[in-house]
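Notes for the one structure printed next.
Missing here: one protein chain of the complex. Every other protein chain is in place.
Which chain is which? They are A, B and C, in the order written, and residues in each are numbered from 1.
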Amino acid sequence: MAVAAVHAGGIADHIHPEPQGFVRRYVFSLDHKIIGIQYIITAFVFFMLSGLLAEAIRTQLLNANGGFIAPDTYNEVYSVHGSAMVWLVIIPLLTGGFGNLVFPLQIGARDVAFPWLNMLSFWIFPVAGLMLFSSFLMGAPTAGWMEYPPVSLQGAAGTSMWAAAIFLVGVSSTMTGINFVVTILKMRAPGMTFTRMPLFCWGQFATAPLLMIATTALAAALAALFIERQFGVPFYDPTKGGSPVMWQHMFWFYSHPAVYIMILPAFGIISEVLPTFARKPIFGYKLIAFSSMAIALAGFMVWAHHMFTSGLAPFLQLPFMILTFAIGVPTGIKIFSWTATLFGGKIHYTTAMLFAIGFVGLFTLGGITGIFLAAIPFDLHVHGTYFVVGHLHYVLVGGSMMAVFAGMYYWFPKMSGRLLNETLGKWHFWLFFIGFNGTFIPMHWLGVLGMPREVATYDPQFQFWNRFESVFSYLMAFAILIFFANVLWSIRNGKRSGPNPWGARTLEWQIPSPPHYYNFKHIPTVYGLPYDFSQPLPYKGLEEELTDSPPPVGVGAH
Amino acid sequence: MAVASLAHDAHGDADQLYIETRELRLQGFLLFLVSDCVLFSSFIFAYLYLRNSGQGWPPPGIHRLDVAFAAWNSVVLFGSGATMHYALENYKHGHWMRYMWFLLATIVLGAGFLGGQAYEYTHLIYGEHVTWSGSGIFGASFFTLTGMHGLHVFFGVCYLSVLVLQSAAGVYTRGKYFGITAGTLYWHFVDVIWVVLFSIFYLI
Amino acid sequence: MNIVLVERLGAIIAGIVVGVVAFYALYKDWQATGIENNVFKLMLFLLGIGAILALLAGLNVIGFAPPKGA
Partner (left out) sequence: MSFPLVENRAQPGLGAGFWTVTAILTVLSIAAIIFWVTFPLEKYLPAAIVTARQVDFLFRFMAASGSALYIFVGGYLVYFTIAFRAKPSDGPDAIGLQIHDNRKLEFWWTVIPSLFVILLSVVSVRIWYEIMLEPQNGLVVEAIGHQFYFSFRYPQINGEVTDEMHLPLNVPVTLNLTSADVIHGFWVPAMRLKNDTVPGLVTTIKFTPRLAGRYPIICTQFCGVLHSEMDKQYLVIEPKPAFDKWFAMWQQKNARASNALPAAGGAAIALQSGNAPAGKQLFAQKCTACHKVAPFNQVLVGPGLLGVLHDSAHPNLVNGQPATPQNVAAILQNGYTGSMGAMPNATANGLSATDIANLVAYLDTLK
């Protein structure tokens, strides 16, 4: 891959003058770091909103005949909870938030390839989020985040609003995907070949094509649903010749790559945090990098393992089962490599490290129940039950959200120049860990015994475990409130962190935090993988970064 | 045509920064076309899935489409593809007037294709009462797919007419003409999509 | 001061403040060229339109008000 050769006045040297005025610096900013923080803040607002919905669900399930909210309101609550968490919290946080904030710094670029496209894709996201939550005013979607027709065809007006909102978020994801692919391919620092790129960038490089290709497949399905609901064009309505199973194909063809969009950046975060706090290089760099690509590619070929019970021809289900088992192997390699990274290290128990180790522990459990679900005979038993709900929360909350918390504690100093409070962080971790496990372990057992998914009332025999889960879910919610308090408190009076509080070796820690708007005064040249702590840093040209000499502004300014 | 050659032709008055950002913009635009292509292929999957899940095709009560007329319409569109290609080549070699004529020819042919589509739609809807939501999965898939393609062609025609105005106003110089390259790529993309749509709707 | 009035007042004030900021910034950067600035101007214009809509909604000019009884 030809590395962007350095010519006089090229992208590497071009520093545009500092943006002036409040609107240009903070509202419609072109700076990937500000856009990253905007993504993170908006995503955490939506995280709080759909977290409230989650607690409404748990309160409703406190007793077998419900009674907290009416059944149709309950259906709206869990549908918007699912949709908001997937499309408005985890995907934007991992791809838009951390993606924008960190990986351009790590590859030694001044900004992403198309800053205006970055700004545009951010500003679509809060609008789409408000559209999704406004669907409550007109009868929100009730058929879960999957919205299977024909039920979703009978839904209230909110289902069309849901389709439009998710279409918009899809457009924003596609634009981010294009932006990131071009940035990683073309704008790495000179000397940074692919095998010298930090693993978080590998995570983004594996995710960006998924963002770009898979999302448009969903856009077509949503457009067809919208047209059918508004103009009666029969795509999915069986009485007019359409086929509801077709929606499932088109939806899951997007949604399985989407779950890999939600976990590959999380793998990237963990592969950055673990070696830094174990003070030793990541174990098996090449294997982790290539297994991310393998997972991203295989993600396109397994979508029908969500449809083993929906009338798919029996012989057609076998390849999907075996391919899904096969994806377990690269994921296993990553988990073993992370565990091996801790071997022989000097481990510092910072909160980010606790979350990273917690991630490896919990995600592995989610991965194993995923293999259970991939086996057709067992899936015929537990499809559409709380076993599935347990599995997906283990990989999404125990996986992606733990990695997001690890990322927040790790990169908050780089964002704001201040450290998050460690004692509050420890409280947050331990209460979250206990609350999370208490909430989601019993779900596996309820699923096997016979509690179906998406139900407002259930068989009284499951009442004990449901109450057990609800109590622990309150504990988990309280832990997350501690996190928000920690962030709000630390912005003003957290300990000053300086450029490199963790002694990390990737490029973003060699420049002041928060970094200048132009990131690097002179783009460094990279001549090695930075992870070996016993070697000097493999970068050249970073001498002036920490001095306060003025940047060479205006060279080649257009 | 080698994509790289598009970006590395005569530099003219473009400075180093423009050359490097042009490569980025070219790659970004191509990836946009890829994602748009996935949008079409998802709808094509839906059409083919519906087609062989139901009864014979076209469904009873709907006649086969008029292949002859559509074939002529496609020739018009492919012709506009050719004129667009010549427009770009002439621009690169500096024959400015010929570039303008070929660009105008592309716009006329593109509009002609849209006219042909409009005629076929009115004939189908009012003549044979085959409507978008009224005639089952045939109406749904045919009108949605060809309609979406038609919208893309319409947007292409608008973009090219803006291109004509900009070229007349002298926006594009010897070295800086990415707008024209993007327009050509988009137009060829729209042609390729029509090749696929024409074959799956009219030929099989 | 019932809730409807509070909402209307909020909409009017926000509409005015955001509208003024948006159109002032738009006026100041009107000459800027280049794709980044053009998109920036487009977003400012949309923000201004949104502010005007909020203002009109606040003044009860547009938007269906809930019937008197509700």
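Just so it is clear, a residue touches a chain if its C-beta (ideal position, glycine included) is under 8 Å from a C-beta of that chain, and two chains touch if they have at least 3 such contacts.
Values in this document were obtained by computation on a predicted structure and should not be read as measured data.
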Identified contact with the non-displayed chain, of A:G345, A:G438 or A:P512: A:G345
Touching the absent chain when the full complex is considered, from A:P198, A:P244 or A:G425: A:P244
Option from A:T385, A:T439 or A:N519 whose C-beta touches the chain left out: A:T385
Touch criterion as defined above, residue of A:R279, A:K426 or A:H522 at the omitted chain: A:R279
Hidden partner chain, residues of subunit A it touches: 71-72, 75, 142-144, 148, 150-151, 154, 196, 238-239, 241, 243-245, 278-281, 283-287, 309-311, 314, 318, 321-322, 325-326, 328-329, 332-333, 335-337, 339-340, 342-349, 357, 360-361, 364-365, 368-369, 371-372, 375-378, 380-381, 383-385, 448-450, 452-459, 503, 527-529, 531-535, 538
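Definition applied: only the chains that are shown with their structure count from here on.
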Distance between chain centroids, defined by C-alpha means - subunit B, subunit C (Å): 38
Inter-centroid spacing, subunit C versus subunit A (mean Cα positions, whole Å): 32
For subunit A, residues that touch 2 or more chains besides their own: 558
Contacting residues of subunit C [partner subunit A, same complex]: 21-22, 25, 28-29, 34-36, 38-40, 43-44, 47
Complex contact set, residues of subunit A against subunit B: 4, 7-11, 14, 113-114, 117, 174, 177-179, 181-182, 185-187, 212-213, 215-217, 219-221, 224, 227-228, 231-235, 240-243, 246, 249-250, 253, 556, 558
Touching residues (chain side subunit B, partner subunit A) in the complex: 15-21, 23-25, 27-28, 31-32, 34-36, 38-39, 42-43, 45-46, 49-50, 53-54, 59, 132-133, 136-137, 139-141, 143-144
